[in-house]
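In this view, the complex is presented without one of its protein chains, the others remaining in place.
Let's look at subunit A:
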Amino acid sequence: MPIRRWARSSAAVLALPVLTAYLFFVMSRSVDVLEDNWLSATVLVSSAAVLAAGPVCGAAGAWEGARLARGGVDGAAAVRSRAAILAWSLLPILVAALVAMLGGLALAGVAMAGVPGLPDPLVLAVALLVIVAWTLAGFAAGRHLHPLVGVPLLLVGTWLWLAYPAALETFWVRHLTGDNLGFCCETDAVYDQRALYAQAVVAVCLAGAAYLFWSRRRGARLAWAGIAGLPLLAMAVAFPLVRDMGPEAQVPRTSGLACGRSDGVEVCVWREREKQLGTTALIAVPAARRLATGTGQPAPRRVTEGPADGADSWRFAAPPGARPDDVLFGLATGLLPAEPPVCGPGWSGADAYGPLSAWLALTAGAGQDAVERRTGPESLGAARRVLGRPPAAQVRWFRHNLDALRRCDVSPSEVTLP
């Protein structure tokens, strides 16, 4: 039978418009806040595709499973293998999911126009695997459930499994589902592969158990052992991978820098921002020298958006479409600790953050208006007062308050206006 004939009667005909509409709805809420890197676009597309196609394909699978059961294909003494019958039944649904995902990628591509790079194939492959697994689960359930029960059960049940864990305080569960809510990745981060592997393991085991459940023969004890054992295997392998992970499945990025030299200093930006390398260098290198002088430390030999040691190399972060003040502010705050120390409730070191940021930004050359917008008038006032002192006094003030940010036993000094 020609493929178009088979596809005509498939649940995919109904599934495609529904899942495409839902996918575009999910994506349209997030596409505007995409980071300027293809990984974040890929994760957004994969998450949206899983959330849209998982439930719809599961429900469509349940319909197809019920259709084959009602058609008596189970006992038809077929020559074709069960795997071939299953594949032929689910092919139109999975093609529909793929088409929807490609549509999502096209939408993301428009938003990412001009950004170098490509979608991450591994992230997309795992998303497809998750969709295949839920389609198979629906198909297996459809063998035994009336469509009036199986279709809504798979539609709602799958959606709950995919969407609900993201709302739980128990973080590891969300990393098993495949729906990452677009939580990854900022430009200076990459996907935590542990989450991808865990999702793949869960999906493969679910697909395997579903296939065994659908294709088992009467009294096949080995099949029942597999059906019961595969979910346990999934948890045994996937849980250790993700149990220590936080809410976001991302880790710091270590590769993908584009570098150039300016006035003896190497300047590196993420390759997605390579076009801005020249202008960034013209701003960042003199600013780094001013900061080195102002803080009483040697000038760095490298200024980078990537990993830095804080001595020879300084780190800065400039958001997508950064303006000069953004670069200066990124460089200035890059000298401050990224995380506060773990102290008791009486710790007051955080009070130093605003004035230090303002003083560093002004030292780097940022305009007062820009600094006030970011730190507020109080911090700007404190920073301006310090700037009126001799350089050595400013260095002392900076070092003392930097210690206050790093240690629990040091209190901030002169961070408020009298």
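In the analysis below, a contact is a pair of C-beta atoms (placed from the backbone, for glycine too) under 8 Å apart; a residue touches a chain by one contact, two chains touch by 3 or more; residues count from 1.
Note that contacts and distances are computed from a predicted model.
Look at the chain that isn't drawn here: its UniProt entry, checked against "L-serine deaminase", "ABC-2 type transport system ATP-binding protein", "4Fe-4S ferredoxin-type domain-containing protein" or "Ectoine/hydroxyectoine ABC transporter permease subunit EhuC", names it "ABC-2 type transport system ATP-binding protein". Residue A:80 is the one among A:80, A:146, A:301 or A:373 that touches the chain not shown.
Only one of A:3, A:87, A:106 or A:393 touches the chain withheld from this view, namely A:3. Not every partner is drawn; the one left out touches subunit A at residues 1-3, 5-6, 8-9, 67-68, 70-73, 75-80, 85, 88.
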